[in-house]
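A single protein chain has been omitted from the complex, and every remaining protein chain is retained in its original position.
Each chain carries a letter (A and B) given by its place in the written order, and its residues are counted from 1.
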């Protein structure tokens, strides 16, 4: 049986590679009885990336690979992952996705009819601009920044920038012509494949917000399988996402070097400088922590804190 | 239905429905729903697809450029602008046909969308060409063809999307597309003798380079520089339009889509405060007409999104192009096959949908054969521009039919000469990558 898997990036990204890996493992695990056909660019939903998850939820699509930010209109709690400076590094991220917070998010998505099989990675969002290197919050004052959603508007306002919501198709020429000064996105997932370096001079890998991806399957389909099949599908998804996370992190690590070669000026902030950004974005953190639910945020924070303690 | 796969059955049904005069938009919708029902998947997505297909951000410039066009016509901006070009180059053989082509190229540097350009400058060029002795369908076809070059000449929404999908420099694409755009313009002028009964320079000189509709102030008896000066002064606010729009885009004040809004406000401003020709009544009527015209186009785009969905899911392009691509190892044959597939796709779908469906199939071929993606993108864009005026789904034709109240097929027939020369142009641009590289090399 061939199932349909939808994701919203193009067919050269690590999302696609993760989906292909999933297909490969699924075929192998089911002795060729199950596979998926992958539809990139949100083709099945007419290009609408927000709709994929909703359609999986009501059983109109089988599988989805999408990121937390794309699901927030349907599941507002998903915004918790991208709260500014919730995470410091990959260890923090892995502690939450593989621990209680990941389970809690899985429960919340299940209420919408989506069974989360495994978590992968879109990456930390880094800031680029054309005016000057961003080393401190004051450097953002008055910069026109293109952002992706309402939380980022509050974050940019907290930093004194002038946030602009703009469709991605317009952003490239807007950056080129100076309609906006900068933008923020993951390196491996957007800045490199979408050639943002062609039109931006400065990048600061400030790790201010994180975006995970996940493989989800519709509850209807999931419930139609016996425990053995469910275990096989889940295993395939987890291996695929582990692989996807690995190649994404590799690409990101190599990415900064690549961006330097392409003529971008990279400013890597120190721990103290990061902390200044963290303090400046606190008001936005508080506002959005309230919106996504303080209990949920606490669960994430506690898990991160526990992971940061040296093992006894 | 016979023994056809759902995608092929859809195409056949679409033509049957067209033949019994079902409007294009509804024929697209009905044939797509039939195919979805056959595939057994997708009917529960129809609501979502209609909702996302009806208002795409990439097409937001269309209603605004249509409104701007309506207002520029109403308040007299476009008329004065075209009169200037008429005095400037109207005495050349071909008269208003040359003027129309030059205006189209000029406007291409303002607008990134073909149908929006038809709406903005079409009515006056067509009227002027008609008064100059050109048959109306030929004039409408010239506008459809010339306005299609708006997606070749930068700024171009199409090139931006290609650059993103193909991971190619958009800045280079923009520069590379300029000369091919001009080549296409020259070929359009070469098409003019095919109009048959165009009047020529002598007749126009006798009328003082001015037509009844386009020259309320007689320039007769004046020398060329004096006529030109007068026309320039008269047309000043109109000629300033591209300066305001391009200046605004390149100075980073607004985006290409916002430029359409600024053009609308500019027309309102000139109409209200400079020419004082705009009234509440004419404004209301311009708003209503622009809504209806834009809706006619957008409803086709909306139902075409269902059609495109079936083409994707049924892998129609892959099925047919896979067979075609396996026919030969010769790269010229492969290039020709790709171009023919895109031309055929261009008959049914809009440029952006085609890129999303077909590029994942063609780009690996481009990479494998080591072709330059910039040149390929430019050739592709010229091809997609042709698709804007080929029936049955040619958005430029739709807008032109709408503003001229002529039937689709009349304009499509008128477009045959332009289609032929455009195909020649496409062949030249595809066969000689040097044309696309010329300006790039010069700038390096």
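Everything below uses one rule, namely that a contact is a pair of C-beta atoms (placed from the backbone, for glycine too) under 8 Å apart; a residue touches a chain by one contact, two chains touch by 3 or more.
Everything that follows uses one rule, which is that contacts and distances are computed from a predicted model.
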Which of "TRAP transporter small permease protein", "1,2-phenylacetyl-CoA epoxidase subunit A", "YncE family protein" or "Branched-chain amino acid transport system ATP-binding protein" matches, in UniProt, the chain that is not displayed: "TRAP transporter small permease protein"
Residue among A:50, A:110, A:221 or A:296 touching the omitted chain: A:50
Identified contact with the non-displayed chain, of B:88, B:300 or B:435: B:300
Among B:250, B:284 or B:332, residue touching the chain not depicted: B:284
Residue among B:91, B:258 or B:350 that touches the chain left out of view: B:258
Residues of chain A in contact with the chain not shown: 50, 54, 57-58, 72-74, 76, 112, 142, 144, 149-150, 153, 162-167
On chain B, residues whose C-beta touches the chain left out of the figure: 17-26, 29-30, 33, 43-44, 46-48, 50-51, 54-55, 57, 60, 63-64, 67, 123, 126-127, 253-254, 258, 261-262, 264-265, 268, 284, 287-288, 290-296, 298-300, 302, 391-392, 398, 401-410
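Definition applied: only the chains that are shown with their structure count from here on.
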Averaged-CA centre spacing for the pair chain B and chain A, given as whole angstrom: 37
Interface residues, chain B side, partner chain A - complex: 41, 44-45, 48-49, 52-53, 56-58, 155, 157, 160-161, 163-165, 167-171, 249-257, 305, 309, 312-313, 356-357, 360
Contacting residues of chain A [partner chain B, same complex]: 4, 10-12, 39-41, 43-48, 51, 55, 58, 60, 166-167, 169-170, 172-174, 176-179, 193-195, 198-199
